[in-house]
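This is the structure, below, for whatever I ask next.
Only one protein chain is missing from this complex, and each of the others stays in its spot.
Entry: chain A
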Amino acid sequence: MGDLPPDPEPPPQLTSSRRNSQVSERRRSREHSRPQPTAPEEVQQIPLDAQILRGSQEMVSNQINRGWSQGASLTPNENFIFQAEEAQRGGIEYPSLNTGFPSEVQAQTYLSEGRLQASHNASLILQQLQQDEGNLFQQLESAYQEPRADLLGQYTRYHREDLQFSQDTQHGPYLRDDPALQFSPSELGFMPFSMEVTEPEPRELAVQNAKAYLLQTSVDCNLSLYEHLVNLLTKILNQRPEDPLFLLESLNRTTQWEWFHPKLDTLRDDPEMQTTYEMAERQKALFGQSGGSEGEQEMEEEAAGTAVPNIMEKAFYLEQAGVGLSSDESFRIFMALKQLVGQQPIHTCRFWGKILGLSRSYLVAEVEFREDEEEVEEMMEGGEVMEAHGEEESDEGDEGEEKATDVIPKPTWKPPPVIPKEESRNGANKYLYFVCNEPGQPWVRLPHVTPIQIVQARKIKKFFTGFLDTPVISYPPFPGNEANYLRAQIARISAATHISPLGFYQFSEEEGDEEEEGGARHDSYEENPDFEGIPVLELVDSMANWVHHTQHILPQGRCTWVNPLQKTEEEELGEEEEKADEGIDEAGQEVGPPLLTPLSEDAEIMHMSPWTARLSCSLSPQYSVAVVRSNLWPGAYAYASGKKFENIYIGWGHKYSPENFNPSLPAPVQQEYPSGPEIVEMSDPTVEEEQALAAAEEEEEEEEEEEEEEDEGQDD
């Protein structure tokens, strides 16, 4: 009877091994019978001693491998690598697998507690692994590369490894029953079956407990540490980064993130990208217009084609100069301008530039309407302004009439006369400007600029927000909102920085011009058909080869001076006063540099030339472009090459000032009404006077009462 106890050990092992093999056969019908017979042989050879741990390690991992083979054929690899990695970490974490103290399994204590046995085992396994690491990994790699196709071969190799181990180190008998099967995830569809569970070795029990711990999931999530590690190692093996140890932490984080953000939803659009897709749709519409039908539209396109400038060519030259937007952005702008030309009756059109703002930026197009098109909207806007003024005056008149008894003295302050804005197509309002925030969005027209807006714009310095209706809060108060401020800045920049090579424009010949004061006071210019271009080197050398072709804006805010006093026809002026006014006129008449003044006449900023000229490429001067950059308005560039030239502005829209910006001081306190015979400020009654008055009134009341009583008495 004594034989019985030892006997059941080997036979159950055998039977269990066979059962195991049967189970394996059930799972993978592809498995050959070849590996099976070899298994029992190995089992016998393994001695039961400390080395069994190694064996059990391998065996358990094999069992795990088989158990999980269908689910993730890489698990065997991972297991080994997992162990190997652990080993590489100095074996500190090895005890985690070996600590088989079920009651004391604690998460954090793996690293700290020294369990001699465990560490001893760990070192043994370490050695073992390190010896065979090379083989292992080779085989693992080859196994890995054919994951699905060669399941069988994989396991063949594993058995070979087992053989190796067994031959080299005489492992103890492997336990063939597979308690790990109990942990198999239900997804794999394994049928849990009962088997004879022999008394497991304490080491193996430790391993199983460790594995059970790893597989536990918390209440918060369904993911167990084991699964996470499986995912992580899968990812590493898939991507094969260099130096994976170095990247382990970040990969860990990524894997965790991916688990919680699975990309499952193929039907619903990503809500974040919604606006991006909308913008893309809008821009796609831009490109759609170019594919118009042929025939009639061709003629129209040709006519429109002349209005839209060759943006791409200009962008090319500007790129040579190191300025400008990227080429695809330029093309989109080109398409957007084409769209604009199609929508509005435009004669000429030009891309003026880009003004950066806080939330959005503005793309500005400078256009000129066809001559017969009158801007009806402009008239309406002007009318509104006039009406507003009229209402204010009538209000004051009404107030004056109502209070006839106590006339409030009219204030002597008169608002400064409103300087009329320039007519369309003249001076600062020569061109119309359209803005949009991005190509594809609708173009919005900016209103004409009034002189007072330019004057005020000179005094303030504000960033643009990107929304046209934002109020401009500043002191002195700006008459208008951001659209007006933008227009005013555009006008200032155009007047200051639009330049062209000398000779490109010439004055249209008119008679009698030479007799005017101050030289040629032309308002218009035209292209010179005989212009032959100035060599680039000369353009760079001397600023006299460039001229302004926009009119300078006078301090008044206009390009042509207007005497504000003449407009007030309502005032009755005597002859003397008229003469005096004329005298003032002559003194106050503002003069600016005439049109087509060369740049060399520009005023310096603190001993600094306001323009900087450069060759675009010094290495190939014969093909380069002359680039001029403004120091007064940073962001304004002009290039010229041969007969072509162009101006552009890309910047924040502010002038450069070497000193700090000083806001205007508030106006002095207004004078009160001067005391005179008509207006006398009464002094408040003193207390005695009030009391005397009160007493007098009381007496009157008493007298009245007495009289009433007497009357009543008499009636009776």
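Structure notes:
One rule holds in what follows: a contact is a pair of C-beta atoms (placed from the backbone, for glycine too) under 8 Å apart; a residue touches a chain by one contact, two chains touch by 3 or more; residues count from 1.
As a working rule, contacts and distances are computed from a predicted model.
Matching "adenine phosphoribosyltransferase", "Guanine nucleotide exchange protein SMCR8", "Radial spoke head protein 9 homolog" or "AP-1 complex subunit gamma" against the UniProt entry of the left-out chain gives the name "Radial spoke head protein 9 homolog".
Touch with the chain omitted from the figure is made, among A:231, A:616 or A:641, by A:616. Residues 241, 247, 249-251, 253-254, 272-273, 275-276, 279-280, 282-283, 319-326, 329, 354, 356-361, 438, 440, 461-463, 466, 540-541, 606, 608-609, 612, 614-620, 629, 631, 634-635, 650-652, 654, 656, 658, 660-661, 663 are the ones on chain A that touch the missing chain.
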